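A protein chain is absent from this complex, but the other protein chains hold their places.
Letters A, B, C, D and E mark the chains as written, and numbering starts fresh at 1 in each.
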Amino acid sequence: MDEGLYIANNLWILIATILVFIMHLGFASLEAGLVRKKNTVNILFKNTMIVSIGLLTYYIIGYGLMYPGGEGGGFFGFKQFGIEEPGDLASLLAASSEGFVMPSWTDFIFQGMFAATCATIVSGAVAERIKLGSFLIFVTIFVAISYPITGMWQWGGGWLNVMGFYDFAGSTLVHAVGGFAALAGILLLGARTGKYTDKGIKPIPGHSLPFATLGVFLLWFGWFGFNGGSVLSADAASVGKVFVTTSLAAAGGTVGAFIISYVMFKTHDLSMVLNGVLGGLVGITAGADLMSPMEAIAIGGIAGAIIPLSVVFFDKMKLDDPVGATSVHLVCGIWGTLAVGIFGSSAGLGQLWIQFVGVSTIGLFTFAFAFILFYILKVTIGIRVTEEEELKGLDISEHEMSAYSSSDTVAYNLNVQ
Amino acid sequence: MDEGLYIANNLWILIATILVFIMHLGFASLEAGLVRKKNTVNILFKNTMIVSIGLLTYYIIGYGLMYPGGEGGGFFGFKQFGIEEPGDLASLLAASSEGFVMPSWTDFIFQGMFAATCATIVSGAVAERIKLGSFLIFVTIFVAISYPITGMWQWGGGWLNVMGFYDFAGSTLVHAVGGFAALAGILLLGARTGKYTDKGIKPIPGHSLPFATLGVFLLWFGWFGFNGGSVLSADAASVGKVFVTTSLAAAGGTVGAFIISYVMFKTHDLSMVLNGVLGGLVGITAGADLMSPMEAIAIGGIAGAIIPLSVVFFDKMKLDDPVGATSVHLVCGIWGTLAVGIFGSSAGLGQLWIQFVGVSTIGLFTFAFAFILFYILKVTIGIRVTEEEELKGLDISEHEMSAYSSSDTVAYNLNVQ
Amino acid sequence: MDEGLYIANNLWILIATILVFIMHLGFASLEAGLVRKKNTVNILFKNTMIVSIGLLTYYIIGYGLMYPGGEGGGFFGFKQFGIEEPGDLASLLAASSEGFVMPSWTDFIFQGMFAATCATIVSGAVAERIKLGSFLIFVTIFVAISYPITGMWQWGGGWLNVMGFYDFAGSTLVHAVGGFAALAGILLLGARTGKYTDKGIKPIPGHSLPFATLGVFLLWFGWFGFNGGSVLSADAASVGKVFVTTSLAAAGGTVGAFIISYVMFKTHDLSMVLNGVLGGLVGITAGADLMSPMEAIAIGGIAGAIIPLSVVFFDKMKLDDPVGATSVHLVCGIWGTLAVGIFGSSAGLGQLWIQFVGVSTIGLFTFAFAFILFYILKVTIGIRVTEEEELKGLDISEHEMSAYSSSDTVAYNLNVQ
Amino acid sequence: MKKIEAIVRSSKFDDVKNALSDIHVDFFTFMEVKGFGKQKTEHIVYRGAVYDVGYIARMKLEIYSTDDAYEEIVKIILNSAKTGEIGDGKVIVTDITEMWSVRLGTKNESAL
Amino acid sequence: MKKIEAIVRSSKFDDVKNALSDIHVDFFTFMEVKGFGKQKTEHIVYRGAVYDVGYIARMKLEIYSTDDAYEEIVKIILNSAKTGEIGDGKVIVTDITEMWSVRLGTKNESAL
Partner (left out) sequence: MKKIEAIVRSSKFDDVKNALSDIHVDFFTFMEVKGFGKQKTEHIVYRGAVYDVGYIARMKLEIYSTDDAYEEIVKIILNSAKTGEIGDGKVIVTDITEMWSVRLGTKNESAL
């Protein structure tokens, strides 16, 4: 491959890496905005730790588990601890004669940013009541082991890949995986105190919708890298197409959630529309390169429309998810995976079945793994803070600090004399 | 064209697209910061909807209106609904033998991000009193029809282009267009209740200057894509130059607004300096590729200096603009357009005249379109909320929610027992 | 050089420029989050001015001082005011036959974004008590003169470069330089009123940890450009490697600060972990291209572990630094510089000595320059606000405004009737 | 000496203040309070669940006055705070045993 | 007429409110206050320095009542706000000289 072309391809993946990185800020902002003031430090702390823990574990064993090399088609494999150094430029160019092959640095860092993402999804769903220590242990093990194993099934050339499963950028492999783990956590933790009362559901509004909105825009921003980088080259036609389908699906999701939430609730709930944007993005992720613009709008629009229904459904089931992570990532992740069998160039009953098999086997494995892990933590060190700690807020009880301090005995106001 | 070169060019436009996208977050943050707490959800909601509506309408008809193809030189044209798929890479490379020709995907998504921008400008100016429904209808029609028509006159090869009008990245086509529509809205809506009293002008400070500052930095960040992408290739010398002129103009705008607002008000008003940054950026946009660094500093500096004067002027005229959108986008947009005839490689009386013709015809058309559209909405469904709704805030009256909820009956403080 | 390759290289430096630009928002957010509410406008104002002043002075004389050209090896030089225009593409390509040579536009704007960074570091350390006017004068002179002179010693081909000093992206040249200037400021200003009392140290918590967290993520985001761009080309292997080492060092810093601050304080202090992320990033900056992933983790981990120790140490010395800038930038900057002699491909006692000489001579010069400049300001116009102004907050006393206004006589609450 | 406490609508605060100012009562203390009363409260919708806020934000004024002046002050407040709709609030008067000016160290009438 | 002021734990506010509601005392005013008392306060850690917040956030209720009803109200508050741990708070009763309804312009009992 021509050096200029190689460099341009590599450059795009590196830039996509940066964009996926900033999705962690997107998640942190969104989740911080949707929890109560008294749990803000806690959620920010978790999200800061997650990205670092994710990168370290993915470096140490995750990458080796996810890309075991060899013949492929398997269920489990492991190559090595750490990653190999790439060769020099000449050998990289030579290896890329048939198409762009990334240097191992680039491949690792791009994939590493993805890995931590799925843990971040869990963080929002279990917010406001989980013990910090248990959560960090869960995340470390989950990202180190579970995520790369199911990832290998498809992206590492494993059995699902051989079977013909299609998941372009991770509607299943990242989003539904995060969502299934979140569901396990929600089930074992129980709802936040006071959420489901005899008199019905008590809404617990987030403390800062500006931060939530900031988070959603940053996620959309990062999604250009998430989906666009998943082309795995800077191919002029493909990346552009993915940008178009991704954006139009997000736009469709916005409008879908806008309409359905208005029909259902007779008002304009910003938190629903924000979830709708994300629903559209998650929905298109499995088939972003297969869809026409109109199909992208349809997939995104349906995903957005699902959001208010799904949020209400989970609340009916008393599955308490402060940020709507299960609706966005689990439900729309499943929808996006199946949509590959319904819309676009691969549509067909056969493909739909394979998609179903893919998302359900990965879902089962992930759910079981997460459930058992959370369960072990629950019966050993415990996963839930005490009711008193929950009432005070995790910021005081876990961090002994407050997100918005007034640092003087009194909040000195505008005109202190 | 060499494949590596083609890919690199295309990559830059895609990255510029992402940067222009994040300007929507910039606008949302800036506007949210400069309105009152009680209208924050409303402004965030509008800005979230705008970007999605803008992309959808631009896909459906906007792009076809703006780039009708054919002979050019006209006032109006329409190619088709939706966009054509680009050919394969070979045909794209072949088509680019004389210079980089973007794949249609790339072209559409880059242009689509611009389209929604001008609607966002209106949103800030009419904030805190406009009805949500009427605003969304306005934006949909305005972005779908008015923006692409005037856009075609220049960028679509229309009559202004043939005449020699120059507007590199849209001081007129985007910013002044947004500003003229904003002015029509302000005129028909009237000022916020309580702003202009017998005793003089009552300032209504924004509720979060940190968010406003965040917005301005994000806008500057995005402007690298807005102007840099408007080179329409990754040409090494041109893009670099545009980065330099854009940044120096922003720096000039900062200092210009700093000095003049200190001279006028004897204090350091952050909101003025932030508007000054934007004024400098809007000012350089028409001629970012034509100016030397010193000329860029001059254009930006003058734009920044205009800001405090313009803000005071509009207030004297009782034209109530909560975020200064008319000063930044309309006044500095006009200034930047004219500056192409005064500074830089195209300067000259002839060019100045053409610039004047361009900005005034586009201004007239846009103002008339927006005025009529707002007027029809006013006499049919109404455009202004009731005084009671305004007093309560649009968050409660239009969205039945609050941007910063304290979710418990009482705001549980630091040390709840 | 092939045109496609040249364009790709240039594109990366331009993108890195944008990333370094957004670090200014990162600093602004971090510092705003870590000061008290009543000083928020002030810190945002300073950070907005700094980036603009930095770009303007760097254009006018800074670049000429830092890259004087000529034989090299010197202590001081000056080429010219402003920058030369680059030649046309053909001449650029010709000049790049032996390796990528940036067009002057690109080089200037990339370097210009760095220059302002070191001033931003000072801004945080002297926050909440310095006079606005004096600070702006300091920054203007410091960035215009002191930063480029020491920068020249290494990056401008000066005596340290000849001697074999290594500072890849500026652990010393940017971060320690900012830190030394900050130290001079802290010494001459004294601590914030009420910080060090008879009864011990009174903590003065920041008013918004969400903003502080936002800032740190944006800084990490920007650091991909800061370090990645310092490769000075888009070389596929090098940039990828720098991304890996930079990210793993940040991850190491997070975990290092997490562990040590837990051991020391028995709690999870978010502000410490955030400083730990930055400590890791500063630490890897001098040798980001020389380290293996494991070495990067070690360097970052040690830097993160240093943070809590250093913060406590400075507080014991009664050196009051509201944001921890001296711990992050000065201490970890020195650590990172020395680490080049301890870890990685250049490690060795000889190199360690040279690293020591480099950081101490630059430190001495910078500290002396900053101290004298602050001292002159102190004895002439004064550098500290009055105690009354400090008590009221700088927002009211310097800006006559408030960061979070409730714009009505009373803060109209949720349910105003 | 009397202490007058008035709980009024936030939206009427400026009117009350101006009316007091017209009779040269320029000194008083106020604070934001919340009230449960006959007036129905707003409802809020969040993620599909509707709830009543349950209380209404109100302003409370405290005015220290002489035994002679208080009746007029009460009258002025009753007039200026009135809308006639449910939710107008209450005014109460209590006796002050002693009142001091911190600045002057003087007591009662002379402390005003 | 009596004015009852109760300083209670924030966490007991809902219980007090419900208990009052059970005896049909639905009208009152409340505000957030801070208290120094026997109860030890939380400590906060920030950048290595530990400090006590020094005060505890509490809720203050103000209820205007007739001379007949106030004893029951006080009893209900004493019961519902009690945890038995240090920090439960205080209830005081003072005499109201006059009470007015802004809406009705009526006085004392008829102003409730």
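In the analysis below, a contact is a pair of C-beta atoms (placed from the backbone, for glycine too) under 8 Å apart; a residue touches a chain by one contact, two chains touch by 3 or more.
Given the structure is predicted, the values throughout are model-derived calculations rather than measurements.
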item	value
Hidden-chain contact residue, picked from the options C:I141, C:L319, C:L352 or C:L391	C:L391
Hidden-chain contact residue, picked from the options B:E3, B:E31, B:E128 or B:D269	B:D269
Touch with the omitted chain, as defined above, among B:G158, B:P210 or B:G324	B:G324
Hidden partner interface residues of chain E, rising order	2, 6-8, 31-38, 55, 58, 60, 74, 77-78, 81-95
Residues belonging to chain D that touch the chain removed from view	1, 3, 17, 26-31, 62, 64, 94-103, 105, 111
In chain B, positions touching the absent partner	200-205, 264-265, 267, 269, 271-272, 308, 311-312, 315, 324
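Criterion: only the chains that are shown with their structure count from here on.
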item	value
A-E or A-D, whichever has more C-beta pairs in contact	A-D
Same-interface partner of B-D, chosen from the options C-E, A-D or A-E, over half of the pairs matching	A-E
Computed distance of Cα centres, chain E from chain C, in Å	51
Residues of chain C engaged with two or more neighbouring chains	2-8, 11, 15, 203-205, 208, 214, 267, 269, 271, 402, 411-412, 414-416
Chain D: positions in contact with at least two other chains	11, 32, 42, 44-46, 55, 87
